[in-house]
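Please see the structure below; I have some questions.
All protein chains but one are shown in place.
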Amino acid sequence: MREITYRQALNEALIEEMERDPDVFLLGEDIAVYGGAYGVTADLWKKYGDERVLDTPISENAIVGVGLGAALTGMRPVAEIMYIDFIGLCLEQLNNQVAKIRYMFGGKCTVPLTIRTEGGAGRTLGAHHSQSLESWLIHIPGIKVVMPATPYDAKGLLKSSIRENNPVVFIEHKMLYNAKGGVPEGEYTIPIGAAEIKREGSDVTLITYSKMLFACMEAANILEKEGISAEIVDLRTLLPMDMDTVIKSLEKTGRAAIVEEDCKTGGTGAEITAQIMEKAFDWLDGPVIRVAGEDVPMPKSPVLEKMAVPDVNKICAAARKLIKG
Amino acid sequence: MREITYRQALNEALIEEMERDPDVFLLGEDIAVYGGAYGVTADLWKKYGDERVLDTPISENAIVGVGLGAALTGMRPVAEIMYIDFIGLCLEQLNNQVAKIRYMFGGKCTVPLTIRTEGGAGRTLGAHHSQSLESWLIHIPGIKVVMPATPYDAKGLLKSSIRENNPVVFIEHKMLYNAKGGVPEGEYTIPIGAAEIKREGSDVTLITYSKMLFACMEAANILEKEGISAEIVDLRTLLPMDMDTVIKSLEKTGRAAIVEEDCKTGGTGAEITAQIMEKAFDWLDGPVIRVAGEDVPMPKSPVLEKMAVPDVNKICAAARKLIKG
Amino acid sequence: MIMDKELAKKLLRQMMEIRQFEDMIMELLAKNIAEGGSHLYAGMEAVAAGVISMLKHDDYITSTHRGHGHAVAKDGDLKALMAEILGKKTGVCKGKGGSLHLADVSKGNLGANGIVAGSLGIATGAGLSMKLKKTGQIVVCFFGDGASNNGIFFECLNMASLWKLPVVYVCENNLYGMSVSVKRASAVEDLSKKALAFDIPSETVDGQDVLAVREAAGKWIEQARSGKGPSFIVANTYRYYGHSRSDTRAYRTREEEKFWRERDPIKIFSGRMEEQGVLTAEEIKEVEEFVAKEMEEAVDYAMKSPYPEPEELYTDLYV
Partner (left out) sequence: MIMDKELAKKLLRQMMEIRQFEDMIMELLAKNIAEGGSHLYAGMEAVAAGVISMLKHDDYITSTHRGHGHAVAKDGDLKALMAEILGKKTGVCKGKGGSLHLADVSKGNLGANGIVAGSLGIATGAGLSMKLKKTGQIVVCFFGDGASNNGIFFECLNMASLWKLPVVYVCENNLYGMSVSVKRASAVEDLSKKALAFDIPSETVDGQDVLAVREAAGKWIEQARSGKGPSFIVANTYRYYGHSRSDTRAYRTREEEKFWRERDPIKIFSGRMEEQGVLTAEEIKEVEEFVAKEMEEAVDYAMKSPYPEPEELYTDLYV
């Protein structure tokens, strides 16, 4: 299969969906001439013009609100919020309006709105450009939350998100844009809400998503040499969460670590742990371990930034602890 | 002890702190002439005037930002956000600025800012005036989150919050304002970060906070008649969380249910469950149960609203399940 | 503006429907049949009726927390609206929305909103749809004086002007946002000045005079429809009752209330119609009685309707 970057995979998904459906249009800051802060919308403006690739003012709350209004009245907008760190500017619209309007109206409207954003640390950009705030989003009934790790998943899931008649927040990772992987040309989709076993194993289950998948993969290689066989569940969608796949893996391994970049307290790992507790307590050989970001704002200093997020060593240590107790 | 309402207890705390410290001032919507949407600031404007009780425009994001600016430069503001449902309008300022500024500045400033707000269902106000969004807030390192249930705790904790040199979000419950309880006149404080056993018991631990405390108390009475002895831990502060008290109770009972009004997925109960898993797995006789709000926007219809939040029956059922497996 | 009888009756009926719809709600609240909050529109009827009577059926509106008037005027089904107020299954939102979320997308009402200024984005986005799809429809966005201090209001006006969207922004200036007077909440008392920051044309009208409202609305709706972009109407008006039920109205005087009650939009309009010989006293009475009957039926329908089934708690969240 052809190898392309995560960025290209996303760009291709946007083009295919814009070709497929004339109601799809993009709006966001610097997505037109500039092609997006991280280049995901590169060249789309040249191709489709101002009517379908709309640069907006720096007005995050209105971007989401306008996206909603357009979605309610026949369009299929894809809005971009440049950094998930800015999501606090538009959470009112996202939580109160986008997520709830269908329910409040007794099901008498649909919201085919996709909000693309991007998060994560790794570029020493400091506390306002390095966050992972997905756990806020899984606490919003009415939306779906998608976080792909590979170019393949990125393309297939972005296409599904755009076609979805429910609002989707689609979260990319800034450190993955240049990562390459096999991606078929043309049409395929990946169902929202389906996790995938990215590596089979029998001793411990590593539950993860987005960039941390790759740290887990590396960790699994190291662990293998130590005789520990790690299975890796890539959630891909956080809401709804595919707990069946998680539980099935746990039935086999009896041990789980959740690996997330977002800071620990109140993070997504807490929810996964709670659901494991509820649904698979009897399968557990010991407590689930959370390997998560530290509960601090992201420090600028490169040495501190590295410490603030999980790495291969921490994952390996967790797996060893799970095995050895 | 004298009995006064939760509302009066809060009002008294504000007066005492304003008397004590001339830098304390209040800002928010309709807090002056109107005395606050739920009457907490009643008569304070008459007493202290425009300079210390400041009605603001309907500008939630600026209210928090202005509170921060004032706190950084020598004042000790108490800002009110009328409903926690509106917190999405000011989470950028709260999360990126208020919570992180001290850390980002290398500790070279302090933020003695209290943000009072109010949440919860029960008045059939529908999806925009009934939410409990505290789990978003416990995911913000740098702030503290306080949620008192009784008039006594309300007064003591509000006084502590105002004196605190870290930012505090203080969340009241709209259905508690008229609830009465014993409150000493004059000075006392309650430490932030300390849970309290509100009822001793030996068979199951009910971990809760805010209004759900009272549902748990009622449930415990019913359970007692069935021979089930419930211990009730009122967390009072959610961040930092007093897990020592929780664990100590669990060492005794081995069984826990977490009772929260906020919707379940990504809720505070998930974090508590995860921490129990991490710190007290060996004490557990079975999985922790979450009794939480349903994962839906709050419906207007009174019959549906009642179903959407935990009640005494659900708590009793959970306790019985914990006992009987 | 020369009036024909039918139009005069229609306007009168609409204003009376709004007034009586709320009289009924007050009764239901007093009897504890209705629960929860209710922000009453009484006193402001000429704004909703005046503006909306200039719209086509498939034009859109967005409304506010004080949304009964807009919902009734936009071809509202009185029975379904009343049932919604009571949280009944037959409500326009199946009882899930309530007073704060009255909506009927099929009639072009994109909804009341519990969040002040919460529907500014929706209106502006609907305007963007209309422009992109070149449908010729337009959008009217209602909001209050208080809402005009919220960030999203400014963000949306900027976008609407920049992109020449077919949206008419109608600011219902009833002098207070809850308890805070315009003077204490807005740096400019003349709210039309806010449009200057966006090069949006604006007009201030007497919101108690349904014909004046219609005239202004007509002009700006036409401008929107012809692709010339957004406009900003400030309608000066007054709400008769407190902000919500618990409000003792300590922030305003009884004299001020009296002054405005004397400028009642229904009285003004029916008086003028009689004076000008468009309607007789009899005919006015007939309209009133017609509306009273409609209202009784609506309340009856709402009260007899069942509450939603428990399963309804979980439906309608996702497609």
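For reference, chains read A, B and C in written order, and residue numbers begin at 1 within each chain.
Here is the rule we go by: contacts are C-beta pairs under 8 Å (C-beta built on N, C-alpha and C of every residue); 3 or more make two chains touch, one makes a residue touch a chain.
Only a predicted model underlies this, so the values are computations on that prediction, with no experimental measurement involved.
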- line: Missing chain -> touching shown chains A, B, C
- line: From A:16, A:29 or A:203, the answer for touching the chain not displayed is A:29
Message: For a quick check of understanding: of A:119, A:156, A:269 or A:299, which residue touches the chain that isn't displayed?
response: A:299
Field: Candidate in contact with the missing chain, chosen from C:7, C:33, C:105 or C:162
entry: C:162
Message: Using the touch definition from the top, which of A:6, A:25, A:48 or A:86 touches the missing chain?
response: A:86
- line: Checked against the full complex, the residue among B:5, B:61 or B:117 that touches the missing chain is B:61
- line: Omitted-chain footprint on chain C covers residues 149-155, 157-158, 161-162, 184-188, 193-200
Message: If the hidden chain were put back, which residues of chain A would touch it?
response: 29-30, 32-34, 37, 55-62, 85-86, 89, 123-129, 294, 296-297, 299-304, 307-308
- line: For chain B, residues touching the missing partner are 25, 51, 54, 56-57, 59, 61-62, 64-75, 77, 92-93, 96-97, 101-110, 141-142, 144, 165-166
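Convention: only the chains that are shown with their structure count from here on.
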Query: Hey, how far is the Cα centre of chain A from the one of chain C, in Å?
result: 40
Statement: Shared-interface residues of chain C (touching two or more other chains) are 93, 95-97, 101, 113-115, 118, 151, 317
- prompt: Using the touch rule from the top of the page, what residues of chain A touch 2 or more other chains?
  reply: 61, 92-93, 96, 103-104, 141-142
